[in-house]
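For this view, one protein chain was removed and the others were kept in their places.
Just so it is clear, A and B label the chains in written order, and each chain counts residues from 1 on its own.
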Amino acid sequence: MSKPVIATASLAGCFGCHMSLLDIDDRILQLVELVALDKSPVDDIKRFTRPVDIGLIEGGCCNSENVHVLRSFRENCRTLVSVGECATMGGLPALRNGIPLKECLDEAYMNSPTVAPEDRLIPNDEELPIILDKVYPCHEIVKIDAFLPGCPPSADLIWEAVTALIQGRPLDLPYNLVKYD
Amino acid sequence: MEDFKDILARRKKDPGRLLDILADVQAREGRVPPAAVAEIARALKLSEAEVRGVVTFYHFFSLDSRGRAAVYLNDSVTSRMNGRAAVARAFEEEAGCRFGEVSADALIGLFPTSCIGMNDQEPSAIINGVVFTRLTAERARDIVRGLRAGASARDLVGTYGDGANQSDLVRAMVMNDIRRRGPVLFGPFEPGSAVRAAVSLKPEQVVEEVRRSNLLGRGGAGFPTGLKWDLCRKEKADRHYVVCNADEGEPGTFKDRVILTELPRLLFEGMAVAGYAVGAREGVLYLRAEYSYLKARLESVLDAMRREGLLGKNVAGSPDFDFDIIIKSGAGAYVCGEESALLESAEGKRGEPRDRPPFPVQVGYQGQPTTVNNVETLATAAQVLAHGAAWFTSMGTPKSAGTKLLSVSGDCAAPGVYEVEFGLTVRDLLDMVGGGDAQAVQVGGPSGTCLSPAGFDRKVCFSDLATGGSVIVFGPGRDIFEAVASFMEFFVEESCGWCTPCRAGNVLLKRKFEKVVAGRGAARDLEELEAWGKLVKATSRCGLGQTSPNPILTTLQNFRGLYEAKVRTGADFIPDFDLGEALQEGCSAAGRQPECKESLHD
Partner (left out) sequence: MTEIRFTIDGREGRATAGQTIVEAAKANGVYIPVLCHYEGLKPVGSCRVCTVRVGGKYMAACTQPIAEGMAVENTAPDLEDMRRALIEMLFVEGNHMCPTCEKSGNCELQALAYRYRIMAPRFPYLFPVRELDASSPKIMLERNRCIQCLRCVRAIRAKDGRGVFAARDRTGRVTIDADRNLAARLTDEEARRAMDVCPVGAILRKEVGFAVPIGRRKFDRKPIGSDVEEGPAR
C-alpha cells in the first residue's frame, strides 16, 4: 500500500506559507513516514512523477505562468488546497487590483525615481511571464477543494488539515486555529 | 462670487425643502458648487458632508458640472429595443465627448438615465428638464448643433403632443397615446362631484364607502385603500397627511403621467377626498423629477381649484374642512417610489427606506400619520365617491374591483395607455395592443414577472398577475437575456445602498448571470443563480431588493431552456476566467503577444 503523495507550489506568494509548513518542526519526521513528497520547491523534484493525492498551493495567480502551474496542479492532484490569504483572496499582491495594469507598470519602470532615464522601458522579453490584468485567487481559476486561511496559516493548522486529508477525515478545525492574519 | 441667499430665502431655509433648494442651485449653476454646499449647510444647520450626502444620492444633482445643457438619454429596455445605441453614438460624435462626460467647451453633458416613463415613444431624452421623444441619430445631431448655436432646449422641441401636452404651460413633445378609455378613469366626471360627495358624508362614511368599493392600491402593491385610510384616520396625532406617490419609476410604467397630464383635477379631488377621510389639512404631491415639465400646469390647476373653492379653506363649502396641496419634486431615484423612502425624500433627506414598523399610517410625513397613495388610486377613489361603491364593484372581478390603467410598450402595434377591467388575460391584452406574436411579456416591470406564452392565459388582477401597470412586449427575435441584463443594470444603479443583500447581492447576481450568458456556466451556476436570488429576496430591507432578483428568477422559471442551452454540460466547475482576456492589458503594456496560443483556453 503506497503512501499518499503530496505536492506543493508557491505561485504569487512570498513563501511564508511554505515556511509555516516547515514550522511543523520535528513533526516533519512523522510526515515523511506518512506521505511521499512529489513536485515541490522544498525538494528537488521539478516535475510530477506520479498522480498526487494532495496539492498545496500558496499564492494567487498574478501572471500567465502561475495559471499554467495551477492548471497542471489541478490536473495532477486529486485534492487541491489553497493555503494562505494570497491563494484564498489574492493577498498582498492583490492590492494592485483595480489599478490599471499599465499604470502599475509605468509607476515601476517608467516614472520610478530609481530608474535611469535611458533605462525607461516596460520589460518585454519572452522569458518573462505576462502579467494578468489582476491578481486572481486560485479558486477563480480552477476548482479548489479546501482552503486554509492565514498569513501564514499556522503550522498547527497546516498539520491538522494535512493529517485530516491524508486520513480521509473531515476538516474540523478548532476556533483558535482559524485566523485570517 | 456665488450667492445663494435668494434661493434659500425662497424656500424659507426649510430643511424639508432641501431637494427644491438643490434643484434651484443645479438649474442655475449646472451643479451644486462648494460655496452652495457651505451656505446651505450653514442655513439649514447641517454639516457640509450631510448636504453633499443628499446631493450625491439623487441622479439629477451633482457636485461636478453637468454642462450648460445636460442631456439625459433614457436607458430603458424599450429605448434599447428602438435604436438607442445609434442615437447615443450620434450624441457622442456631435458633442465631442462620451457618455458620463461634459464636452470640452463645457456646453453639452451626456448622461444615461433610468426609465423616464416614455416607453411608448422611444428613444427619448430629457435636456434641462425638457422631454424629447422619438429621437433619431439625425435629430440628436440637430439638437446638439442647436444647443451649441445658443438655442435653449425649449426652442428645440419639435411638434407638440396631443391633449394637454399642447397647453401653454406644458408645450411638450410627449404623446398621451390613450388607446382605450375605460369607464372609471376616463369615464364621465363632473368636476367637484367627488369632493362634494365626500363632504356631504362623515369622514368615517367616506372611509366605509371606499372600503366597500374594494379599491386596492394601484401602484402595484395592492394594499386595500379603505383600510389604509381607516388606519391613518384612527391614529391619534396633531396632524394627518395625504401624500400622492407620483414617482412612477417602475420601468415601463407611464400611466400616471397620462393621469397627471389629462386628469389632474380628478387626482386632486381624490387627494382632497383622502384628506377629508383621514383628517388631513395638507396633501403633498411627490412628483418625480422626470415629470417636472408638468409642474407649471399642475400648479395652475391647483390655483383654479382654489378659486373654485375645491381647495383651501372650507372646501366645497364644508364648515370645518380646509385642505390644500403642495407639490414637491423628486430628483431621480427609483427607490423613492417606495412609500417610506418617498417620505424621507419629501422631508429633504436621502431617499432611503425606513424600517417598519412603524408604518407611514402611524408615523409618516414629518412623523405624523400619513396615507401614501398612488396617483391612479386617488383618481379612482374620486370616481368611487362620485359614482358610488356599488357602481365600482360591478366592474372587474370579485377580488379585484374596477379597472386598471395599463401602460403597454415594446413590440406591439399600438403602444400606449389602456384602461381595462380586471380579469383580462394577457392573451386578450396582446390582441388588443397588436402584440399577438410575442415570445415574452414583462408584466409589472423588472420587479414583476417575465411570462412565456405558457403564461398568456393568466389574468391581470391582484390574485394572479398584480401589476402597477407596466406591460412590455417582446416580439420574436428579441434576446430575452438582453432584457434581463438591462433590468439587472437598472436595479444595481437604483439600489439605495443601505443593506448588504441588495447593495452587494444584486451586483453578484448580475455577475453570475453574465458568466452564464457568456457561456462560462456549469449546471451548478444555475443552481447558485437561483439560490443567491432567493437569498437577496429574503433578506433585503425593502421592496427593491425583495423584487430585484425577479428578472433572473422568473426567466429561470419560464425560459429555463434558454439557460440550459448556455450551460456547458459535463463540467462540474467552470471558472469565470478567460486567460486570453486576462492577458490583454499585460500584452499591450509590454508590446507583445503570449507565446502559446493553445494554452489560452482550457
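Just so it is clear, contacts are C-beta pairs under 8 Å (C-beta built on N, C-alpha and C of every residue); 3 or more make two chains touch, one makes a residue touch a chain.
Values in this document were obtained by computation on a predicted structure and should not be read as measured data.
Only one residue from B:194, B:210, B:499 or B:567 touches the chain missing from this view: B:499. When the full complex is taken into account, the listed residue touching the unshown chain is A:92, out of A:36, A:92 or A:122.
Only one residue in the set B:86, B:508 or B:523 touches the chain that does not appear here, and it is B:508.
Touching the chain that is not shown, out of B:350, B:387 or B:459: B:350 (per the contact rule at the top).
Residues 41, 45-50, 52-53, 56-57, 333, 350, 355, 357, 492-501, 503-505, 507-508, 511, 528, 532, 535, 538-541, 576 are the ones on chain B that touch the missing chain.
By the touch rule set out above, chain A reaches the unshown chain at residues 82, 85, 88-92, 94-95, 97-99, 134, 137, 139-140, 144, 146-149, 151, 173, 175-176, 178-181.
Here is the rule we go by: only the chains that are shown with their structure count from here on.
Per the touch definition, chain B reaches chain A in the complex via residues 572-573, 575-577, 579, 581-592, 594-595, 599, 602. Residue ranges on chain A touching chain B, taken from their complex, read 63-64, 67-68, 71, 100-102, 105, 122-124, 126, 128, 130-134, 136, 140-143.
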